[in-house]
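Complex shown without one protein chain; remaining protein chains in place.
Showing chain A:
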Amino acid sequence: MSLVAEAFVSQIAGKVPFIHVGNQVVSELGPIVQFVKAKGHSLSDGLDEVQKAEMKAYMELVNNMLLTAELYLQWCDEATVGEITHARYGSPYPWPLNHILAYQKQWEIKRKMKAIGWGKKTLDQVLEDVDQCCQALSQRLGTQPYFFNKQPTELDALVFGHLYTILTTQLTNDELSEKVKNYSNLLAFCRRIEQHYFEDRGKDRLS
């Protein structure tokens, strides 16, 4: 089975990432993983029940802290929003749609932050949460090549995706990527995966 992964911005139509398989389209990480598993490929087959529980827990931690922090930084930090996010989010669309959609998305994200209790957090508190999350990931990884020793699993893919994005995306301040850079084993982890699996692509290398 060959997977054709396309990445184009399609905020109205669907959610990235998505895959086309034959005439089926599956979107978002969770369902894609399930779909691939149902087709007979799974990264976490070698794990026992307790390890699978741990893996799911760490994936939720990444979603809970890293993803929310990324969203916070993109949409709730006024400096970043003004300089980068609004322009980037609205860029595929003509005026006035670019402004309308950007404001709508910002409002949506702020509502969500408020519902989960992040509405009143300051940037420093968010960065502290990111630090705590990275510390937990770093401790769990230790000196192993992957989170569950020899073989990469869904967790490794998720962590790599988030950390790589944090490390390579230019924002108004570098504090988020600095927090990640404090943990040398996480940096080494990202470099290792990048070299091992993505060495064909030349752009955007980690410095």
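Simple rule for what comes next: contacts are C-beta pairs under 8 Å (C-beta built on N, C-alpha and C of every residue); 3 or more make two chains touch, one makes a residue touch a chain; residues count from 1.
Going forward, contacts and distances are computed from a predicted model.
Trainee: If you look up the hidden chain in UniProt, what protein name do you find among "Metaxin", "Retinal dehydrogenase 1-like", "Small ribosomal subunit protein mS29" or "Calcium and integrin-binding family member 2"?
Mentor: UniProt lists the chain left out of the view as "Metaxin".
Trainee: Of the residues A:63, A:98, A:151 or A:168, I need the one that contacts the missing chain.
Mentor: Only one listed residue reaches the unshown chain, and that is A:63.
Trainee: Considering the entire assembly, which residues of chain A contact the chain that has been omitted?
Mentor: 49-50, 52-54, 56-58, 60-61, 63-65, 104, 108, 111-112, 115-117, 132-133, 135-137, 139-140, 142
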